[in-house]
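Removed from the display is one protein chain of the complex; every other protein chain stays in position.
Let's turn to chain A:
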Amino acid sequence: MSMIVSSIGQGLLWAILGVALFLTFRILNFADMTVEGTFPLGAAAAVAALSHGVSPWLATFLGFAAGAIAGLITGLLYTKGKIPILLAGILVMTACLSINLRIMGGSNISLLGKKTVFSSHFLTSLPKYFDSVFLGLIVIAIVTVLLMIFLQTDLGQAFIVTGDNPFMAQSMGINPDRMIMMGLALSNGMIGLGGALIAQSNGYADVNMGIGIIVIALASIIIGEVVFGELTLNQRLVAVTLGSILYRFVLLIVLQLGFSTNDLNLLSAIILAICLMLPNLSKSLNLDHILRRGAAKNDLS
């Protein structure tokens, strides 16, 4: 039972990354590699601030700000520097490795004995693992609702149309470069926020904690889409969170099967690859039809 609660808590905390990546991967239509650098960057900024006695929520906000700045740099390299987006992301991600070491002054910092967002009186009074469920739920709910409202504003619509048809956006007086930079800053800010929260949940920050992040974030988006199918934009944002929790359950099952945590990145990649292929596979193998026919037979008998 506690394993399930822990998975839900982790799913909720990590959902922020999925929602953040949704902005670039699904709305702007490109894969932003910067996230592999901004996740540990957000963690490093927050943890370094915390160990200097900064208040937990301010430290968490610093994680957001650090991520947003790095995202903005990727945006500048892509729009003004005309560097392909994949490469621009990789460049900033690589640069972040050095920055993170500078910020932390070493390859990891522990938060042992430091005050974090999890050390509030109320959260510590909750049963084990329920603190991350509670905090994760609050944060993801606030982030999702704010995003839903933002996407319904004139600016949010201009952002969406830029991803949909940049050519038409321009002919409607929207500056696509500006929208792309805003999207990258916002998305990576949220990734930094996720990094800050997850580092506090783990109790440490590590320079290598960003490896495989993009796959995990993508997995929550794709699992949400595969499971819930056709949805409105607002529903899709919620589906990402549910996808993130489902992904944690899949990992839990896989670990129960006897795989070690060292296999997690391999397993994550395999899960994502399967989910990405599923829509095409089910079409070519006619899975839908077979499943429906199987169900119909059972109904008859």
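The rule is simple: contacts are C-beta pairs under 8 Å (C-beta built on N, C-alpha and C of every residue); 3 or more make two chains touch, one makes a residue touch a chain; residues count from 1.
The rule we apply is simple: contacts and distances are computed from a predicted model.
Participant: Which of the following is the UniProt-recorded protein name of the chain this complex doesn't show: "ABC superfamily ATP binding cassette transporter, ABC protein", "Helix-turn-helix transcriptional regulator", "Sulfite reductase (NADPH) hemoprotein beta-component" or "Hydrogenase 2 b cytochrome subunit"?
Facilitator: "ABC superfamily ATP binding cassette transporter, ABC protein"
Participant: Of the listed residues A:106, A:127, A:173 or A:229, which contacts the missing chain in the full complex?
Facilitator: Only one listed residue reaches the unshown chain, and that is A:173.
Participant: Given the contact definition stated above, which residue among A:158, A:216 or A:271 touches the chain not shown here?
Facilitator: Final answer for the missing-chain contact: A:158.
Participant: To test your reading of the contact rule: which positions on chain A touch the chain that is missing from view?
Facilitator: 149-150, 152-158, 160-161, 164-165, 167-175
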